[in-house]
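Before I ask anything, let me first share the structure, which is written out below as structure tokens.
In this view, the complex is presented without one of its protein chains, the others remaining in place.
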Amino acid sequence: MDVTAEVALECLERMVVIRAVEEGICAEYSNRNIRGPVHLSIGQEAMAVGVLNVCRPEDVAVSTHRDHAHYLAKGGSVGAMIDELYGLESGCSRGYGGSMHLFSGEANFMGASAVLPGSTPIAVGLGLGCKLDGRRAVAVGFSGDGASDEGSFFEALNLAAVLKLPVLFVCENNGLSTNTPLAARQAQTDISAKARAFGLVAANADAVDVFAVRRAAAEVLDHVRSTSQPAVLALTADRLCAHVGPVSTIDPIDTGAMLAEAANGATRDPIASCVGAILRDEPQLRGECIEILEGVPTRIAAEFRRANAAFEDRNAVAGLVAPPPPKSHTV
Amino acid sequence: MDVTAEVALECLERMVVIRAVEEGICAEYSNRNIRGPVHLSIGQEAMAVGVLNVCRPEDVAVSTHRDHAHYLAKGGSVGAMIDELYGLESGCSRGYGGSMHLFSGEANFMGASAVLPGSTPIAVGLGLGCKLDGRRAVAVGFSGDGASDEGSFFEALNLAAVLKLPVLFVCENNGLSTNTPLAARQAQTDISAKARAFGLVAANADAVDVFAVRRAAAEVLDHVRSTSQPAVLALTADRLCAHVGPVSTIDPIDTGAMLAEAANGATRDPIASCVGAILRDEPQLRGECIEILEGVPTRIAAEFRRANAAFEDRNAVAGLVAPPPPKSHTV
Amino acid sequence: MVSPDTLRVDYAGAVVHALKQEMERDTRVFVYGEGINDTGAYLNSTDGIAARFGEARCFDVPNCEDALVGLGIGSALMGYRPVFVSLRVDFLMLAMNQIINHAARWPAMTGYQASVPLTIRALIGRGWGQAAQHSGALYSMFANVPGLEVVLPSSPLEGAGLLLTALRSNLTTIVIDDRGVFAGAEDVPAVVEPIPFGEARVARAGTDVTFFAISSMVSFALRVADQVAASGISAEVIDLRTARPLDEETIRSCAARTGRVAVFDIGWPGFGLSAEVARVISEASPLQRRLLSVHRKDEQTPSSAFLEDAHYPRLDDVAQQVEAHFS
Partner (left out) sequence: MVSPDTLRVDYAGAVVHALKQEMERDTRVFVYGEGINDTGAYLNSTDGIAARFGEARCFDVPNCEDALVGLGIGSALMGYRPVFVSLRVDFLMLAMNQIINHAARWPAMTGYQASVPLTIRALIGRGWGQAAQHSGALYSMFANVPGLEVVLPSSPLEGAGLLLTALRSNLTTIVIDDRGVFAGAEDVPAVVEPIPFGEARVARAGTDVTFFAISSMVSFALRVADQVAASGISAEVIDLRTARPLDEETIRSCAARTGRVAVFDIGWPGFGLSAEVARVISEASPLQRRLLSVHRKDEQTPSSAFLEDAHYPRLDDVAQQVEAHFS
């Protein structure tokens, strides 16, 4: 670990917040009060957290259909997000956006697009805004590997490079687009090599390790901020959940199990990996880790209960009958 | 020269045909019977001729707004093209297409798109057709360097590579998109390097030398045909004419001047360069060269006179008044 | 009772059935789409195609909609009959250069010597909080453009017959599949017959007022018709089936007969179906009564169930409107 204890716990806490919110979705979805497609980031939390932990509040970010982690890691309100999932007016997008379109003006989280690779060109425009503002802020555009099948993704890279804009393109490579593997979609799968062929600086990191992500992000961000040139950060990790729908392939956080898993060097769970790294280097933080693993889910479960009750109240007036859940969660 | 005398003269003849047709356009345009934007390939004739000379009749080709050379080099009828420019029903596109949309079913010239990079993805589909046909034919997609600013250009490359389709993408790099230089549009200007990053085989050639183009094309075509994998051929030459409009920056073919220019090692005129190469290696072909340089323009001038007369006859009925010529030729 | 000559299928089943029939008959037909061979892909409307015809004729592709339509155009120019399936009509926006500037125009550009027999199926993700980017009923923009055909089936039977016509058509055809038509089942003939484009269908006979509807709004209009029947209004329901070509003759004759018209659209009002129907009628003869347009709100679709409920037309509201308007 090359970070202070404070930063380490901050990263852990943020990842657990993200995981707990998504576990809450999995737990609550069958009640059919959360009505909309959900794309979870279970297994990929370290991508958002590692990158945004080294960003500044004034940096602006934009995301995709899989935006929960980015919104939360950028500092979006947990309660307002959960309200949004329940379609409440108090939601972060006032009920208009839902899971795929979280927004937080205060957190400089500018929104999310559920059409590929829609937010990537927008990130370029945010970068132009940052440059024109002259505040040395950076625009961060998150995308998946599937978005890099699309031509406009490369238009965006080239445009940012030609105009010399401070944009960090974070490509979250989970190896899948829906369920189609990257190698079935791209003849050459090295996204960093492509970025370099387009004249951009590019770096890679294994995103099971949040601190590795943080390190790589700090380095490219520094480049972007100091030169006003764009860069690509390609991150790899596994999607430990279904493409869409409330389906996690791993168990909900359980402190005992997590501490055991943390010792597993081959874990693909970034939270276990993070706990493992902390306990290896700073065993005295065991108590803090346990507090996070136990406290955060409890607090977040309470938020779900609150929002669910608000939904029920609202629906007592509206009287909407939930339609049958969609046959398939395909988006 | 690594070609037979027959092939050498064939290439020369085809380039002179193209040049003469375009000089005819320059000569006739001010009469305002040719009514439409024209994009000349003066200076770039060796690209089309070098590539298509090693293609087979059953290979299919598709082109751009700058399509004259491709149509003629693929074997499209000269007379039907000139008729098309005059908007006659006997035109190769029956008067519907005009200069930017030449078509010849017999020559397997499948048409041309004047919207970037429109014909490139279509070339991929033609390649799929070739593959499904099982005739070992290849699809050739011509495009300019400006088209490779566009994202869909790279979608096409990737798709052809993923599906393993026999497509030769010929990128004609004249260094300009309208009047904007390549380096102002792309942060990294090496199109072959990009193609390789996308997993395609790529080759380059200097397209002032038609035989160099032919050689490079033969090699990549062989790869495409034998492996059913796509490839990119990046060609460079100067556009010795305006982007659009009947404006050549070099003089019309004059046999004496051309023979003199042929000796100039630094010439950027591919016809002079071709004559020079022939006369250097096979001085006995001087008579044939002169015959081509003199005979072809004469025959083509006659085609213009014929078509112009047909236009006048047709307009004697239609009575159309030519609108004022457009203030700017910008397309 | 299912007779041996029919199958009871839902919309997805009907589409698969028609597709299989045509792929059997015409080896030039093939299908492709992003994740097409995933379990449950496209709401099951591509189930079993790869198993039957092999992945060479039903293949998965990268996410590159513009190039994918180019793939279709190029192979169509070579005589094949490609079917591109898009998970949302919204995603076709990435392919508009190929669809509008190329597929629709290539025939004209060649003086009608070349044709582009491409079929594009695209879903509309109506409901369940799909929000603005996954629920667009973006079809009017295609119906504006000569060179395209735009098909909006209302039921399994319609879906099968219209798809067959699309597959046999020499023009580029966009088939819009609204999530709202996927639920119910219907008897579909074992051997599907093509349904000609531009011929509307009487979905319900009636004498007082004509409801022109398309896609999922046909069943909605039928329910409204049932409801207003109780108040003594006899509504005929016409399924227009195709927005281009449009059955102008039927529109004119129905309008002339009842003089009272409502249009039930899946999209927005401006430059949409009610507009087009109004033009067709207005160019022929005046209506007796004001035209009623039933459509989603003129706003981008919100996500929340509460807002979504107010966004789409509600049965009771519309029935009331019809009664107020026409009785």
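Order as written gives the chain letters A, B and C; numbering starts at 1 within each chain.
To be clear about the criterion, a contact is a pair of C-beta atoms (placed from the backbone, for glycine too) under 8 Å apart; a residue touches a chain by one contact, two chains touch by 3 or more.
As the structure is a prediction and not an experimental result, all values here were calculated from the model.
Chemist: Quick check: which displayed chains does the absent chain contact?
Modeler: When the full complex is considered, the omitted chain touches A, B, C.
Chemist: In the whole complex, not just what's shown, which of C:Thr207, C:Ser231 or C:Gln300 touches the removed chain?
Modeler: C:Gln300
Chemist: One chain isn't shown here. Among B:Val115, B:Ala203 or B:Ala257, which residue touches it?
Modeler: Touches the omitted chain: B:Val115.
Chemist: Kindly state which of the options C:Cys58, C:Ala76, C:Ala104 or C:Ile195 is in contact with the chain not pictured.
Modeler: Of all options in C:Cys58, C:Ala76, C:Ala104 or C:Ile195, contact with the hidden chain holds for C:Ala104.
Chemist: Just name the one of B:Met100, B:Ala217 or B:Met258 that touches the chain not displayed here.
Modeler: B:Met100
Chemist: Write down which of A:His39, A:Arg66, A:His101 or A:Arg185 is the residue touching the left-out chain.
Modeler: For the chain that is not drawn, the touching residue is A:His101.
Chemist: State which residues belonging to chain A touch the missing partner chain.
Modeler: 60, 62, 91, 93-97, 101, 103, 105, 110-113, 115, 118, 120-130, 132-133, 139, 151-152, 155-156, 158-159, 162-163
Chemist: Even though one chain is hidden, which residues of chain B still touch it in the full complex?
Modeler: Touch with the absent chain occurs at residues 35-37, 84, 87-88, 91, 93, 95-101, 113-116, 118, 146-147, 149-152, 177-180, 184-186, 314-315, 318, 320, 322-323, 325-328, 330-331.
Chemist: Name every residue on chain C in touch with the hidden partner chain.
Modeler: Output for chain C: 66, 90, 93-94, 96-97, 99-101, 104-105, 107-109, 131-133, 136, 138, 140-141, 143-147, 243-244, 246, 261, 267-276, 278-279, 281-293, 298-302.
In this section, only the chains that are shown with their structure count from here on.
Chemist: Most central chain by CA mean?
Modeler: Central chain is C.
Chemist: So, what's the distance in Å between the C-alpha centres of chain C and chain B?
Modeler: 42
Chemist: Return the distance between the CA-based centres of chain A and chain C, expressed in whole Å.
Modeler: Chain centres of chain A and chain C, defined by C-alpha means, are spaced 36 Å apart.
Chemist: Can you tell me which residues of chain B touch two or more of the remaining chains?
Modeler: 151-152, 155, 158, 162 - these are the residues of chain B that touch more than one other chain.
Chemist: Listing for chain C: what residues touch at least two other chains?
Modeler: In chain C, the residues touching two or more other chains are 61-62, 64, 66-67.
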